[in-house]
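Got a structure for you, questions after.
In this view, the complex is presented without one of its protein chains, the others remaining in place.
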Amino acid sequence: MKDPRRPDGSEMQKPRVAVVGATGYAGFELARLLLRHPQINKPTFYLRDGSAQVRCLTELFPQLRGWGEAPCRAYSVEAVASSGATVAFLATPHEASLDLAPPLLDAGLRVVDLSGAFRFREPDTFVAWYKLRPPARKLLEQATYGLPELYSAALPQARLVANPGCYATSVVLGLRPVIDAGWADRSRGIVCDCKSGASGAGKEPKRELHFVEVDENFRAYGLFSHRHTPEITDHLGLESAEIMFSTHLLPVARGILSTLYVWLDRPREAAEVESLYREFYAGRPMVRVWPAGRLPELQHVAHTNFCDIGFALDASGERLVVVSCLDNLGKGAAGQAVQNLNGMMGFEEAAALLC
Amino acid sequence: MKDPRRPDGSEMQKPRVAVVGATGYAGFELARLLLRHPQINKPTFYLRDGSAQVRCLTELFPQLRGWGEAPCRAYSVEAVASSGATVAFLATPHEASLDLAPPLLDAGLRVVDLSGAFRFREPDTFVAWYKLRPPARKLLEQATYGLPELYSAALPQARLVANPGCYATSVVLGLRPVIDAGWADRSRGIVCDCKSGASGAGKEPKRELHFVEVDENFRAYGLFSHRHTPEITDHLGLESAEIMFSTHLLPVARGILSTLYVWLDRPREAAEVESLYREFYAGRPMVRVWPAGRLPELQHVAHTNFCDIGFALDASGERLVVVSCLDNLGKGAAGQAVQNLNGMMGFEEAAALLC
Amino acid sequence: MKDPRRPDGSEMQKPRVAVVGATGYAGFELARLLLRHPQINKPTFYLRDGSAQVRCLTELFPQLRGWGEAPCRAYSVEAVASSGATVAFLATPHEASLDLAPPLLDAGLRVVDLSGAFRFREPDTFVAWYKLRPPARKLLEQATYGLPELYSAALPQARLVANPGCYATSVVLGLRPVIDAGWADRSRGIVCDCKSGASGAGKEPKRELHFVEVDENFRAYGLFSHRHTPEITDHLGLESAEIMFSTHLLPVARGILSTLYVWLDRPREAAEVESLYREFYAGRPMVRVWPAGRLPELQHVAHTNFCDIGFALDASGERLVVVSCLDNLGKGAAGQAVQNLNGMMGFEEAAALLC
Partner (left out) sequence: MKDPRRPDGSEMQKPRVAVVGATGYAGFELARLLLRHPQINKPTFYLRDGSAQVRCLTELFPQLRGWGEAPCRAYSVEAVASSGATVAFLATPHEASLDLAPPLLDAGLRVVDLSGAFRFREPDTFVAWYKLRPPARKLLEQATYGLPELYSAALPQARLVANPGCYATSVVLGLRPVIDAGWADRSRGIVCDCKSGASGAGKEPKRELHFVEVDENFRAYGLFSHRHTPEITDHLGLESAEIMFSTHLLPVARGILSTLYVWLDRPREAAEVESLYREFYAGRPMVRVWPAGRLPELQHVAHTNFCDIGFALDASGERLVVVSCLDNLGKGAAGQAVQNLNGMMGFEEAAALLC
């Protein structure tokens, strides 16, 4: 980790960031990460609707006492713009991000949006899957899809970063090497069977998220209708009809594990597959490729920003199962947002992400 | 289990029961138990507010398909009274039970109420702890506190049975033998440290019952304010100042385990303690006393109607820890309601409760 | 449930059964089910190696006190043969079943074996997947694969029933209708992504089954090497190369949920798929087909003998996901063994399985 106190020293020279809407699970994780980021000033948190009486972060999250403190303010574009912040994180619902991002960009801030609002090239894709009004095409054209392992080159200039969906991150990172290499027999289709912990469903109390409904339970949901589907097809270059993508709810708080099934075009050796993945992710500190024969587990990545990828190949060398896992609040949300910040600011890619 | 088909045979001669409000966790458990009770007719379920379109139980609980089916009706006193039912179960909130019980009793039905509405001798006790309007004193006078191990003699004539609270059942059954025997040094006070699974908190979605808030967590709640407190002091014959009673939320779906601390008046042998408990509960099929040196566990009683009681005595024989556990939806709610029905109707005490 | 006491009455006329090796999780479940079976005499339990001092079942399982009691004996063929039992359940490891079944069959008993020893037509299949010595070909030829929904016609005459593997039950029941109908485009392959609770891994303490290793974790295991693979291909009539079958460990005690991916040969309507499944399982009380648009969950089948099957079809009607779930100790082991007993003895298929 870089030294937070430079020889010439003043904290004032470090960039300032603003966080809007840090009340959910991803927001809390983002707060925790930014508080300890050695290369930025202490962030300011902006709350919408009626939380104006909250003055500091530990009123919202008493369990943060002792880790540091940060001011909370009522949200307004003006408040953020006049704060000296150069980057704003939006940890807000999709519809809120649609509203909040344009004026912040107009005010000269760079924006990292954790919602789905700006993840697609086509406004219609968003409308079709989210049933909300379309984002401006102009914004989509300038937005960077914030998956640094694929698109980090765009980050230094990016003004609007659309932080990817948690499932999409897991599936795209898990499959991109084998698809880019042309090894998949796409005519047979690819199956992505994904399982997530309950924090991925948000903090709002709902009947189906009651402890008793999740504990000792397991269920599929959102089959053929999950909103992360178009991110996956877009960034893998697949047609919908070539893929089956399913999501399931695990009785754990955090973590996604995706089991990805690929029929190969011709027999391969396990060593080839391992090399393919190792080379693809060479130099990327947040992806860990597991050696052939060992598979990553949810526990290995919980509370981290890693995406761990392992695989199994059958004896014939033609059937490949890739296992990709990550923490949905880490690499699947807040951690990735910080990784994007690091790319935008020219920090080390893993800054604040290895504590 | 008694034969459901008598030599003279007709199902029509078996008693009919009505269940009002079976939409919560205890209601579901009650439905499951009553559906398989061999000595009653298939129950009818009555729903309040707007569920009138539900015609049968498996529309509410699809997971009951295959177990049997039962009709659902919109609730009215007249509908229940004209149905031929002789016993009505109220699996309703406290305030609803306050309203529903009197007209059902007036219509000649016997009532088993699972709420707290009729558990106290004094209307003021209810008002003080539940912050609701007082039940009629006349009803409280005629109500039987439905803890069959203590009060089964009153059940055959009972018209209104107040089904006990889950924590209270666990604590009262765990302590009554040693207190009745006069072995406790009450001047030193008694501590009741109780832990419950999340189904005890009801089915309504709440922030603090979200899976992520309960999973991998454990917390105390309701200290010095839990509503089961007056049941415990009433039925143990203790003053408030003689007891400390706490409740905690376990990350499990069902079950209560109470750890009960008693300083004895003089040294005792473990064998004496075991005998005391065995004799107290002799002939009671739903309490299982564990031998000295072995303690019951939550798993042993989950999905059953048993209350399991074990203990540890220190080497000096003066410090006693009693462990009492049960399923909060079984012996702590629906199972105990059926046990009360059995007592009211003259069935075997454990009928329908050992499957 | 049938009346346990017939008009002519004597308990002595009910069949006797023996259970060998009921010390694991499936064995405990089997004990629980057989104790309450109304049409058999109380079973006798036979223990191997050194448990001869155990005289009754509640010494092994104190949590069974109150449910009934049953004698335990040291195992020998002679002891079982002279006991009057006509059916013996083997809840023993594969290698033990290989040894135990032949002399019991020779002594005239009928055998239900819960291990993998007799599940294949070819001795070599067993050797290849279990790395143990081959079972006698003659035994395999006479063995019935105990999946009653497919093979119940063979049960009344069966002398040796090979109770299926838990994963295999789930996958075969979930896929058989669509494969038998010829609707699957087998050239694209079928993917079976299966998840199981930890009781499926047995009771023996192992590092990877320590609570801390399973809790808040999720992992794939046994990829391309799971022993249930040949059961699945045998009973679906598929080649290995047409299927990818994976298994995962869920942080729950019991239950299997299999997500099954089938590319259809031509577009279908959801109503067609539902009809196909409903007709296939018409009259089978232990399979519950869910209506289109609703999916079964693990909780619905835990502690039951049901296999619940639901599905989702994409808008094009060409991509089908079938979800099949069951309790690995119920329909996946002990419950299915009792269902097989019911078929062998001419009892109702669901006897003792709906309590």
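Note that the chains are named A, B and C in the order they appear, and that numbering of residues resets to 1 at the start of each chain.
Following the convention adopted for this analysis, contacts are C-beta pairs under 8 Å (C-beta built on N, C-alpha and C of every residue); 3 or more make two chains touch, one makes a residue touch a chain.
Owing to the predicted nature of the structure, the values given are computational and were not obtained by experimental measurement.
If you put the hidden chain back, the residue from B:A154, B:V321 or B:C355 that touches it is B:V321. Although one chain is not drawn, the whole complex shows that of C:R55, C:R137 or C:H210 it is C:H210 that touches it. When you scan A:P62, A:G108 or A:G182 for touch with the missing chain, the hit is A:P62.
Residues of subunit C in touch with the missing chain: 25, 198-199, 203, 205-207, 209-216, 251-253. In the full complex, the hidden chain is touched by subunit B at residues 187-189, 191, 193, 195, 213, 216-221, 223-224, 241, 244, 246, 248, 250-255, 257, 259, 261, 263, 295-299, 302, 312-316, 318-319, 321, 323. Interface with the hidden chain, as seen from subunit A, comprises residues 1, 3-5, 7, 36, 62-63, 65-68, 215-216, 285-286, 288, 290, 294, 299-301, 303, 306, 354-355.
The rule we apply is simple: only the chains that are shown with their structure count from here on.
Put simply, the chain farthest from subunit B by mean CA position is A. Chain C has the C-alpha centroid lying closest to the overall centroid of all protein C-alpha atoms shown.
Chain pair with the highest count of contacting C-beta pairs: A-C. For the pair subunit B and subunit C, the distance between mean C-alpha positions equals 35 Å. With each centre defined as the average position of its C-alpha atoms, the distance from subunit A to subunit C rounds to 41 Å. Subunit A and subunit B have centres, each the mean of its CA atoms, that are 47 Å apart. Touching of two or more other chains is recorded for residues 216, 299 of subunit C.
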